[in-house]
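Dumping the structure here so I can ask a few things about it.
For this view, one protein chain was removed and the others were kept in their places.
Chain lettering (A, B, C and D) follows the sequence in which the chains are written, and residue indices restart at 1 in each chain.
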Amino acid sequence: MSRDRTIPGLTVALAVCAIGGYFIPDWLMNQMMFGFARALAILGLLVLWRTGLVSFGHALYFGLGAYAVALLDINLGISDAFVRLGVAMLVTGGVGTLLGFILRNYRDIFFAMLSLAFSMVLYGILVKTEALGSTDGFTVSPPTFLSAAPEGKYPLFVLICVFGWLAAVLVQGYLRSTLGRLTTAVRDNEIRVEYLGYSVARAIHIKYVMSAVLTGAAGALTAMALGQVDPDSMVNWTASGELVFVTILSGPGSVAAPFIGSLIFELLRTYAFELVPHAWQMIVGGTLLAVIFFLPGGIWSLFARALKADK
Amino acid sequence: METLITIILDGLQYSSYLFIVSVGLTITFGVMKILNVTHASFYTWGAYTAAFFIGQFSEMGWPDAFGFVIILVSAIAVGTVLGYLIERGLLRRMYERDEVLIVLATFGLFLVLEDLILLVFGVNPYFAYQPMALLESVEIGGITRDVYGLTLIGVAALVAVLCWYGLNRTNWGKLLTAVIYDREMSEAMGINVTRVYVVTFIIGAVLGALGGAYIAPTVSVTPGFGVDVIVLSFAVVVIGGMGSIPGALIGSIVVGLMRAVAVHELPEVELFVVFAIMAVVLVFRPEGLFAPAKPRKI
Amino acid sequence: MSGDPILQVIDLQKTFGAVVAAKDINIDVSTGEVIGIIGANGAGKTTFVNMVTGYLKPSSGTIRFEGRDITGKPPRLVTQTGISRSFQVSQVFTSMTVYDNLLTALAITDSRGFNALRPIQRPDLTRRCEETLVRYQIDQYHDSEASTLPQGVRKLLDIAMAMVSKPRILLLDEPTSGVSAEEKFNIMDIIMGALKADQVTVLFIEHDMEIVERYVSRVVAFYQGEVICDKPPEEALIDSRVREFVIGEEYPLEVREAGSHADH
Amino acid sequence: MLTIENLDVDIESIPILRKIDLVLESGKMIGLIGRNGAGKTTLMRSIMGLLKAKAGTITFDQAELTNIAGHRRAHLGIGYMPEDRRLVPELSAEQNILIPVWSTGISDFQNRLNWIYRIIPECKAFQSRPATSLSGGQQKLVALGRALMVGERLLLLDELTEGIAPVLAHRMGEILTTLKSEGVSVFIAESNDVHVAGLLDKSYVIERGAISAQTQSHQVNTSEAST
Partner (left out) sequence: HAKDNIKIAVPAFLSGGAAGPFGVPARNGAEIVIDAINTGKLPAPYNSKGFAGATASVDFVDESGGSTKQVAEYRNLVQKRGMDVVIGYISSGSCVALAPVIEELKTLTVLATCGTPRVFEEKSRKYIFRTMAHATADNVAAAHYVTSLMPSVDSYTGINQNYAWGQDSWRDFDLSVQHLKSSAKASKKLQFPKIFAGQYGTEISALSLDKSKLIHSSFWGGDLEAFIFQGAARGLFKKKKVVFTVGGTAAYRLGKKMPNGLVLGARGPYGILVRDRKTALNEWFVNTYKNRYGTYPPGPSYQYGQAVLATKIAYDKAAKAAGGFPTQEQVIKAFTGMEFESFSTTVKMALGDGHQAITENGYGITKYDNENGEPGITDVKFFPAECVMPPQGVTSVDWIKGGMKGAKC
């Protein structure tokens, strides 16, 4: 068995990003912020996916995280990045725990569809409530950091990178633990898990809450990076679809995969939009089809191959 | 009283529309276990094709009643061609794969077909008002209704009866049950599964296209107008029980009526109500109102 | 060692609509017994095991394990009290290797409190895992994915996984069905050897009378949801109702008299 | 009737069957005996067209099966009972037996159904119950009935007696003997041949995907053949 070099690799990547981020052009930094922030949600979905569950409604948590930030900003004028992030995670954790009691009894397409229903309920509420910004959403003011209000995006960028690193390391540790192993175990055979004396429902619930919190953090960080929240691109079913899409694109192979996949998706969309404005959806859709057909392991499998060739 | 009649008629009309679209979705899911997002594309393509040709023929001076023929022909043509190409070209290679991957593959294809619409038909909306204008309007319950909209109810009923007959009164329908459960064994039992799949998929596609084509005369057919329909159909299909035709019927009626009530009485909750029902139904009946049997595991 | 029954089944009933799958079943099992359950198809054997292990709720009746009432408890809790089972159709983690299957099983049974968060690859677990593989003689399949295993090996793995929780009573549903003629005794020997070492009480469902004769200390025969016979094998296999409904009149009686209960 | 020559079959590009040669004459009953994982099921599935042959031929009555679509086999009068039963849970036991009737359009199915009920009366007892609820062995009987429905000329029975109580297994043997006398060819795969050994006209022993021995009449001794 070869030694797992994920954590050293991630740490090096963090250092490179944090230092390199100081020198890269703003637009690239933006893309990386969006990409890495979303990657947190993908990380959560990856845990679920390994359990055999796919949520078509995780935009619920993405949206909740983002809207938590916006509402804190608008109603209470709270701009501190850590408070915003913390509250977003608390809120999504709370909602995730509650819904988890229901969703943990669902599998396959039913899990996907019930998640979808819950997220669309939130969508319906947001779109129709003027006080929640209806279709327009809200503008989010730039974050401050422990009462420092630095110029530019670099501090937020570093926060996203560090938080991403932390999440990846924790998830990696989790996947290697017994609880983590329960992902594959539950997907493969629930009956056996129950007869080993472990509650499948509890295992799923834990994973669900984890993914909810990660997705909430993703939403919160995206809202801060972007300065805008709105229901159509953050809570609608297409947003959930996009998250699943990026999960497939990234591949389940490693906790590093979401970061790579998500950034590539961001760049792909930007360039497609710039170069073929009339057919950018076609490019994105075509890429998805190509990955499903030719890269079942996602983009990560290309990296894995490259890494192997290196040795 | 007036309001009640209006709500019921509005609701039924909307239900009928939903039913025509979602029954195709449920059939495809029921038989092939594919939650087909490209169903939205069938709908859109059906609508565009019908609207385009109704416009063309009307310009050439053909009688307006010919519009109905165009609607039917467009639905069949679009459904057959797209359905055949997609099943043979894409899905056939995917049956062994994860359900979710198939959903996403159809999602990818949906994106591709959306932009293809732009390339083929351009960005301008199409209007195919002729069939609707032809049938004029009547006054029911104190308000004017277009007769065309009411015929939707008849069309939906016809579709329902045909589907019910096909599934319950023909050998073909019974064979479907076998194919649904076990593709491979069905093959061994002498069923031409490949053909069953193609035909089923095409039927689903034709119904999706019919939904679009039939609604085309009442709307301005614009790019992207299938996006919301598909998620509503998901709701209908899930409420009714995925793969169940009576389920799709009941689901459509529930959603259509509730939406009508909301729009009339409490417009703020219109969007929310559909998915709230979906969530409630799922919570109390996890597999929808008409759930299929499950195999014994141990 | 024996004496108080480890498992007591009292007036157990189960109906599925009009079908009576269990009717007034009363069985006491003492520690260390090896009980063979035989019966016609659809007689209610699997239903019985399913009820004892919590997969099905009895319509009425009581199941006591070591004096505690476990009736209607879910499989998870039943397992935690010390009952384990294997399945008519092996229930393994299909996408994992044999090693990972066992390691996962070990880790899950060892997941009280914070243990659940510790890395799964830890010396105590891996050592026990390797040991178990050797004990069940499946170590040569160490890295094979479970979905590609021959049926017999998969059965062994299934039983090994059932054993990791150190149960005090084990129920096996047709451990040798689908196992080839030349392997079945081998497999049974391995099972019995392993079980004897851990002092486990065993009930197993079996259609193969050679196995029954050779390994069990007591036979319980089911017919249409009822226990029609509960005797030592020598007597049970010549019981007239058992012969009529379960094993058939032709079953050769004389051949194996010497061979039964031989040590393997 | 059925002739297999030089058959090679791969699963996911791993060679599973190698150079299989086998002949089944009309009205005979042959067995395919082998340990777990030897390739019995794989061979059955290849005959049914559920797996693709990589090389070699399977000829049934002059027809080259490898060139014919999988579903045509039932139409040729071949009935297949898979080892894992695979009934349709939504249908009743009887409807499961009737599936091949609907697909092949057999006309006198009522007689045949009655005949099946006569030889397996257990099936009649639960004819209208959903397949979901049946016990393992009961499902097996329905699967056998289903194979009998179309298998007018050739029956492929995989693990016929697995999980079947001894009384019933014995009776199945008798049923097959009757069938044979009516001209049906029968091909049985068994890993444990105690119940059928006496009935076979010929046995092939399969080992790691290749035929290793062939025995006429009743003297198959598997434990020797495979060591």
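Please note the rule applied: contacts are C-beta pairs under 8 Å (C-beta built on N, C-alpha and C of every residue); 3 or more make two chains touch, one makes a residue touch a chain.
Just so it is clear, the model here is predicted, and its values are computed rather than measured.
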item: Chains on display which the left-out chain touches in the complete complex; value: A, B
item: Which residue of B:Y129, B:Y214 or B:F275 touches the chain not shown here; value: B:Y129
item: Full-complex contact with the absent chain, from A:T6, A:N30, A:T97 or A:S199; value: A:N30
item: Contacting the left-out chain in the complete assembly, out of A:T6, A:N105 or A:T139; value: A:T139
item: Residue numbers in subunit B that touch the chain omitted from display; value: 2-3, 6-7, 9-11, 13-14, 17, 118, 122-125, 127, 129, 132-133, 137, 142-146, 148-149, 215, 218-220, 222-225, 228, 259-260, 263-265, 267-268, 270-271
item: Contact set of subunit A toward the excluded chain (per top definition); value: 25-28, 30, 34, 127-128, 130, 134-137, 139, 141-142, 226-230, 232-234, 270, 273-274, 277-278
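Here, only the chains that are shown with their structure count from here on.
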item: Selected pair, greater C-beta contact count between A-B and B-D; value: A-B
item: Gap in Å, rounded to a whole number, between the CA centres of subunit D and subunit A; value: 51
item: For subunit C, residues that touch 2 or more chains besides their own; value: 46, 87-89, 91
item: Set of subunit B residues in contact with two or more other chains; value: 297-298
item: Subunit C to subunit D touching residues, read off their complex; value: 16, 19, 38-43, 46-47, 88-89, 149-153, 174, 176-184, 207-210, 244-248, 250-251
item: Residues on subunit A engaged by subunit B in the complex (per definition of touch); value: 49, 54, 56, 102, 105-106, 108-110, 112-114, 116-118, 120-121, 123-125, 127-129, 191, 237-238, 241, 244-245, 248, 278-282, 284-289, 292-293
item: Subunit D partner contacts - residues on subunit B that touch it in the complex; value: 171, 174-175, 177-178, 180-182, 184-194, 292-296
